[in-house]
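Here is the structure we will look at.
Note that one protein chain of the assembly has been removed; the remaining protein chains are unaltered in position.
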Amino acid sequence: MHYEAPIRRPLITGDKSYEDITRDVSRPIETNAPRSWWIVFSIALLAFLWGIGCILYTIGDGIGVWGLNKTIGWAWDITNFVWWVGIGHAGTLISAILLLFRQKWRMSINRSAEAMTIFSVIQAALFPLIHMGRPWLAYFVFPLPNQFGSLWVNFNSPLLWDVFAISTYFSVSLVFWYVGLIPDFSMLRDRAKNPVQKHIYRILSFGWAGRAKHWQRFEEVSLVLAGLATPLVLSVHTIVSMDFATSVIPGWHSTIFPPYFVAGAIFSGFAMVLTLLIITRKVLHLESYITREHVELMNIVIILTGGIVAVAYITEFFIAWYSGSNYEDFVYMSWGAATGPYAWAFWALIICNIITPLFLWFRKVRRNFLASFIISIVINIGMWFERFDIIVMDLSRDYLPSSWAMFSPTFVDIGIFVGTIGFFFVLFLLYARSFPVIAQAELKTILKSSGENYKKLQAKEEHGH
Amino acid sequence: MATDQAPVVKALYDDDDVLLRGVKEVREKGYNVSEVYSPFPVHGLDEAMGLKETRMAITAFFYGLVGLTFASLMTYGMLIVDWPMNIGGKPSFTWGENMPAFVPVMFELTVFFAAHLMVWTFFIRNGLYPGKKTANPDPRTTDNMFLMEVTPEDTQSSDELLALLRESGAVEVSQNKEADA
Partner (left out) sequence: MADKKQYWRGIAELENPGLKEQLGKNEFRDPLPTDEFLSDENALHNGQTSRRDFLKYMGFTTAAATLAACESPVYESVPYVVAPEEVIPGLANYYATSYFDGHDYASLLIKTREGRPIKVENNKMAKLNGSANARLQGSVLNLYDSSRLQAPRKGSESIDWETLDAQVIDGLQKADAAGKQVVLLTGSVISPSAQKVIRKFGKQFKQFRHVVVDPLSYSEKLRAWQEATGKRALPLYHFDKARAIVSFGADFLGDWVGQSVSSDYAKTRVPGKDMSRHLQFEANLSLTGSNADQRYKLKASETGLALAELYNAIAQAKGRPTLNLKGKSSQYQAVQKAGKELLKAGAKALVVAGGNNADWEHLVIAINKMLGAEGNTVNVEQRCFLRQGSDQALENLTADMKAGKVGGIVLHNANPAYHRAGNLAFKEALQKVNTRVAITPKANETAQACDFLAAESHYLESWNDFKPADGHYSLQQPTIQRVYDTRQFEECLMRWAGMVGSYREMIQNSWQEGMLRDRSWKEVLHDGVFAAATPLAGATQEPAEQETAQEAQSDGANLDRVAASVSKMAQNASGMELNLYQKAGVGAGMLANNPWLQELPDPITRTTWDNYVALSAADAKELGLRNWNESDGALNGNAVNLTIGKTKLKEVPVIVQPGQTPGTIGLAIGYGRKGLGKVADGVGLNAQQLSVGRAHFAEVEVEPLPEYKHPFASIQHGYTMMGREIVKETDLSTFLNKPAHTAAGDGWNELPEFGTYKGEQAPDKTTLWSSFDHETGHMWNMSIDLNMCTGCGACVVACQSENNVPAVGKEEVRNFRDMHWLRIDRYYSSEVTEEMAEDLSTAELYDQMEKAADSPSVYFQPVMCQHCNHAPCETVCPVAATTHSSEGLNHMAYNRCIGTRYCANNCPYKVRRFNWFEYHNNQERFDVNYSMNEDMGKMVLNPDVTVRSRGVMEKCSMCIQRIQLGKLEAKKNGVPVKDGQVQTACQSACDTGAIVFGDVNDKESKVFQLKGDDRMYHLLGEVGTQPSVFYQVKVTNKA
């Protein structure tokens, strides 16, 4: 049993024992949902239904019901796609990379972060599907044998890379998440009084018993999955960025996109995790597990990734100017953009993504829940604008001025986006009341090393000598 | 586990460190610790119990290779052999020339195969599947209790063992009879 240095602040506050953890984690599931939950849930559900309506309208009438045109063939659809995928990165990143780095503080947040990943990737996956002119032929993108024999997909196309990247990412994250859930499900199973509940959790827990050998395999599998998920998570946004980077459109054709998109993804992902957890800890009374420490640590990651993103913007701006090519005059990071018809979008991006995160350099701000909450939301808005600017501004003014055009969304564009947000929260709220929102089994392993009370004890002992 | 010819002794502990010490003592005394149930992975327990290294990681590596091969063959078969096309002038003459465009797909499939097949293996080797009936003898072992099962050989007296377990810090010690009942 190893103990960590007393200088490290405790990750579990309050006088907690193993039973306490069990009780605290299963409380939301064993108690009834408060009114507040029902209110939020019904709002989310309404938004979700509205979104479905808009999607059906689109599929019924044609993509023409969106605001797109001959010059701007993508706008909100792909913006939302990239935005959701980006958000989806934090989960896997927290549980995979931080696991590899043995970051113990991940344990109280990784479960929810992964849930968020799964749910947002579901939203993301929706857009490539419905943005198709003929979604009912979507299966064409899979390399399936067909009646035409030699009619295969085009493996040169970044969109096809997306198909493979997104589906792999989604399924692997799902498996990773589920494997981690199994011991916690079995805990719920063994506590459950209500037979129905017991039955459900019995099925979900795959009959886990916590045998020593199983634990041994469990830990190795988690470790290997983490090892696989880490390059995977980096590859996904790399490939998404290649949708643009491999094109010839000024502003899209940019070699720094992969690293910069990944950084952006983590940036927005962590922001979203913050947004969610700051609410969750209050609503589900998990203050002693999701502590100021966690918030601060995540804010630090945001400062780092936000910094990378900011540097990327500046680089883009510089290169656009330095290239001396007048095709680059109006790319999303350029004077042309800053002063052109889309100046408002340009400045929205700068303010949300470069200026606002700077406040996190103050320790007071990054240890303040409310401030972090607001900033995290601003960052998510900013990251949405980043994708909007890249897609719409670059398309609206490309090579031939004769084809320049502009874009403005229709109610359908907006409706579908709102719908996905609704769908996301519907899923997350259901999760919050039926799943163990904290990886309690893992957390118990660090109770002694990082629990506040144990740290005190240990401190005493040392002084005693 | 619990069978008529082999009487099983169960000892419940409420602390992982105590359990670990217990396991070590019991095995020093030459008893055979047949199984331990714990709510979370107790570090060092597998050494203490003398469990072998698991080979999950190795399987994953080979599954990855399978995925890589599959992806390479698929791209080769579909775009080079079956129906080579001039797509934006990209050279589809040999797989090698066209390969750079296939790297993303090859990578993704490698990960896909490695991850999924390994997890399947994990479930199969552990005999876990949806709806399997609960297998831990005491529900508390998923909460805060640690349960050690010892199967003494006929030569070893169980009373001695029980005493040993009690002083090793077990909070409850029981014979298999009432456990099975």
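Chains here go by letter, A and B, matching the order in which they are written, and residues are numbered from 1 within each.
Keep this in mind: contacts are C-beta pairs under 8 Å (C-beta built on N, C-alpha and C of every residue); 3 or more make two chains touch, one makes a residue touch a chain.
For clarity, every value in this text was computed on a predicted model and none was experimentally measured.
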Residue of A:Phe101, A:Phe318, A:Trp335 or A:Phe362 touching the missing chain in the full complex: A:Trp335
Sole contact to the chain not displayed, among A:Phe388, A:Phe407, A:Phe423 or A:Tyr454: A:Phe407
Absent chain, residues of subunit A that touch it: 61-64, 67-71, 73-74, 128, 131-135, 137-138, 140-141, 151-154, 156-160, 163, 243, 246-249, 326-327, 329-330, 335-336, 338-341, 395-396, 398-408
Touching residues on subunit B - with respect to the absent chain: 85-91, 93, 97
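One rule holds for everything that comes next: only the chains that are shown with their structure count from here on.
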Of subunit B, residues touching subunit A in the complex: 16-17, 20, 35-46, 49, 51, 54, 56-57, 60, 74-75, 78-79, 82-83, 87-88, 90, 98, 101-102, 104-105, 107-109, 111-112, 114-116, 118-119, 122-123, 125-126, 128-136, 139-144
Subunit B-facing residues of subunit A, complex: 1-2, 17-19, 22, 143, 150-156, 160-161, 164-165, 167-168, 171-172, 175-176, 179, 182-183, 186-187, 189-191, 202-204, 206-221, 223-225, 228-229, 231-232, 235, 239, 242, 441-442, 444-445, 448
